[in-house]
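With one protein chain withheld, the remaining protein chains of the complex are depicted in position.
What follows is subunit A.
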Amino acid sequence: MSVIETVANMSFREKSAWGMGLILSAGAVSYFGKVMSLSEALGRTAPPIIGFVIAYVVFIVIASVIVMSVLAGMAGKEADAPADEREKIIADKAGNWSGYVLAVPALGGLWHYSVNLDGNMLFHLVFLSLMLSQISEYAFQIFLYRRGG
């Protein structure tokens, strides 16, 4: 089966998971690219820059609206239909698993702070854990959709 056929056979929610996962990944790479560049320039962990956070959020919101509008336009009435029983189970499982992804970097950040007292790093690690958790939720959804349920 070609890539085009595979995509065409995906449900609206699986396509949405791909779209959101890619948008969030691009946002995370861009955000942490800037933070790492600034940290290198400063020679220490960069402080939280509210401008970067706002730019990240604005990018995510605008890109999500565009991608979801396009997908909904292509999906027709499927986009308006509520999630069916299998889709609800997949969403629940993915949400549950992503909770563990949220916990690991956050706990790592707390441990790092307790040893180094680096509050800037704590901020970045907590923000990273939020991003990774959301990205992993979409990744788990895609995995479960591909597996069948």
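The rule we apply is simple: a contact is a pair of C-beta atoms (placed from the backbone, for glycine too) under 8 Å apart; a residue touches a chain by one contact, two chains touch by 3 or more; residues count from 1.
Simple rule for what comes next: contacts and distances are computed from a predicted model.
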Protein that the absent chain corresponds to, by UniProt name, given "Carbamoyl phosphate synthase small chain", "DNA-binding protein", "Ger(X)C family spore germination protein" or "Amidohydrolase 3 domain-containing protein": "DNA-binding protein"
Candidate in contact with the missing chain, chosen from A:M10, A:A91 or A:V126: A:M10
Touch list for subunit A against the chain that is not drawn: 9-12, 14, 78, 81, 84-87, 145, 147-149
